[in-house]
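Here is the structure we will look at, set down as structure tokens.
Note that this complex is displayed minus one protein chain, with the remaining chains in position.
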Amino acid sequence: MLPIIHDKKPLIHHLTNTVTINDCANMTLALGGSPVMAEDVLEVEEMVGLADAVVINTGTLHPSIREAQLLAGKTANRLGKPIILDPVGTGATTLRTNFINELMHDIQFTVIKGNASEIKTLIGQATTTKGVDVAEGESLDFQAVHTFAAQTNQVIVVTGPIDFVTDGSRQCRLDVGTKRLGQVTGTGCMTASLIATFLGAGYGRFEAAVYGTYLMGKAGELADRQAGIGDFRTGLFNAVSLMTEETLQEVQTDGN
Amino acid sequence: MLPIIHDKKPLIHHLTNTVTINDCANMTLALGGSPVMAEDVLEVEEMVGLADAVVINTGTLHPSIREAQLLAGKTANRLGKPIILDPVGTGATTLRTNFINELMHDIQFTVIKGNASEIKTLIGQATTTKGVDVAEGESLDFQAVHTFAAQTNQVIVVTGPIDFVTDGSRQCRLDVGTKRLGQVTGTGCMTASLIATFLGAGYGRFEAAVYGTYLMGKAGELADRQAGIGDFRTGLFNAVSLMTEETLQEVQTDGN
Partner (left out) sequence: MLPIIHDKKPLIHHLTNTVTINDCANMTLALGGSPVMAEDVLEVEEMVGLADAVVINTGTLHPSIREAQLLAGKTANRLGKPIILDPVGTGATTLRTNFINELMHDIQFTVIKGNASEIKTLIGQATTTKGVDVAEGESLDFQAVHTFAAQTNQVIVVTGPIDFVTDGSRQCRLDVGTKRLGQVTGTGCMTASLIATFLGAGYGRFEAAVYGTYLMGKAGELADRQAGIGDFRTGLFNAVSLMTEETLQEVQTDGN
């Protein structure tokens, strides 16, 4: 339990996919935030106004959520609210790539978090992605990501066997997690919810990105004692709900 | 296991949100009901005709579900089917408040269940709600709720540290549950599914409201032995699936 977050109970507004929406809500709660999911264009601006941070996730697109996500992003920028992008599946279809480019063009994100395939597409490198999971053996030039973060003034998180976080000035590699995190749908989406919860509670953007990413990896390690994937998944929520400040102090946030 | 419900296996038609829709289905099944979720306006009337009770939940609005909910409600009224409203987030945005007022105006509900922030908005009292969770320290004039129930001829359930149920004539306070129920998304939505399942099985509207509310609180107490929130959540479903008639007999349904 992290008292700073539990005391503030930041409201995290998600415009997200229908596959992992429940897990994102529960992960936000497990860390001490208050999730809300509202995508009717008639209430998006007002809900962003109430929120402490906003999550945009492109996992399941349809015309109305695309409209709502653009509106939420522009509103968050206008109101100075932290906003995180999880560009799920960019590079997999033309629609996703184009829409995510439109989001990137119109909105200044606080943090962008993706797997190696997604971030490669974002920064304009060729990728072999297929669907929404990272391509096998996808490698990434971290220096190019660091440069992109500096140029766009956005924190970039690349999740993977080694997670990489950069704000264009500081950078950090996190050797945490387990391969089994890729065997539960939505662990990436939930990482974005954790980062948003830290942002909404007032943590700095780089620290929020590092802590959220680290917590999911750590939760995976703790849950890895479970033999079956059902228990592993339950264990992720157990672990986040039982995290303490000591866990955050384990992270080495500088150096590379 | 409650034989009355398992024998009838009432069909509970939900027009609900995308965040907790799976949990509502599983909670309905855990109590012995049969859930169905159909929101295409082309089949709503027919499905309401098959249903034993209907749940309207405003957690995630969009134009088509708003249309479907109004249609389902009017159809339930016309056919004399029990119908429960879970006015999620009323007071949080203008859209929600206005749409829920429209639902209340056009439809006579059997039961309305909300947290203190939501019920305050419904009965026209000022609230400090933000998002879909109850505002901290929200207090409520139970007498005003009792009067509202009498005037509108609807059972009102206010969930909270002490749950309150009134049909305008009888009233009951339930000192059951645990704060951790607020740390799992959808426990309120699931309470509505439990109440609807009792309604669909033929219980009286006041008894259904009391029993459904009590069962969720009791499930929370039983699940509270679990340290982590993932196991706690799983425990809620275990507990409801293992409830017996003896559990219902624990409830004191009169007095206040």
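The first chain written gets the first letter, and so on, giving A and B; residue counts start at 1 in each chain.
What we mean here is this: contacts are C-beta pairs under 8 Å (C-beta built on N, C-alpha and C of every residue); 3 or more make two chains touch, one makes a residue touch a chain.
If you're wondering where the values come from, they're calculated on a predicted model, not measured in any experiment.
Chemist: From the list A:Leu61, A:Ala150 or A:Leu242, pick the residue that touches the absent chain.
Modeler: Result: among the candidates, A:Leu61 touches the missing chain.
Chemist: One chain isn't shown here. Among A:Gln143, A:Gln183 or A:Thr244, which residue touches it?
Modeler: The missing chain is touched by A:Gln183.
Chemist: From the listed residues B:Ala25, B:Ala201 or B:Leu248, report the one that touches the chain absent from this view.
Modeler: For the chain that is not drawn, the touching residue is B:Ala25.
Chemist: By the contact definition given up top, give the residues of subunit A that touch the hidden chain.
Modeler: 17-20, 22-23, 59-63, 89, 92-96, 130-133, 136, 183-186, 227-231, 233-234
Chemist: Of the residues in subunit B, which ones touch the absent chain?
Modeler: Within subunit B, the residues touching the omitted chain are 9, 11, 13, 18, 21-22, 25-26, 29-30, 34-40, 42-43, 46-47, 50-51, 64, 233-242.
In the analysis below, only the chains that are shown with their structure count from here on.
Chemist: How far, in degrees, do you have to turn subunit A to put its CA atoms on top of subunit B, rounded to the nearest 5?
Modeler: Fitting subunit A to subunit B on C-alpha atoms yields 120 degrees.
Chemist: Just curious, how far off is subunit B from subunit A if you go by their C-alpha centres, in Å?
Modeler: The separation of the two C-alpha centroids amounts to 32 Å.
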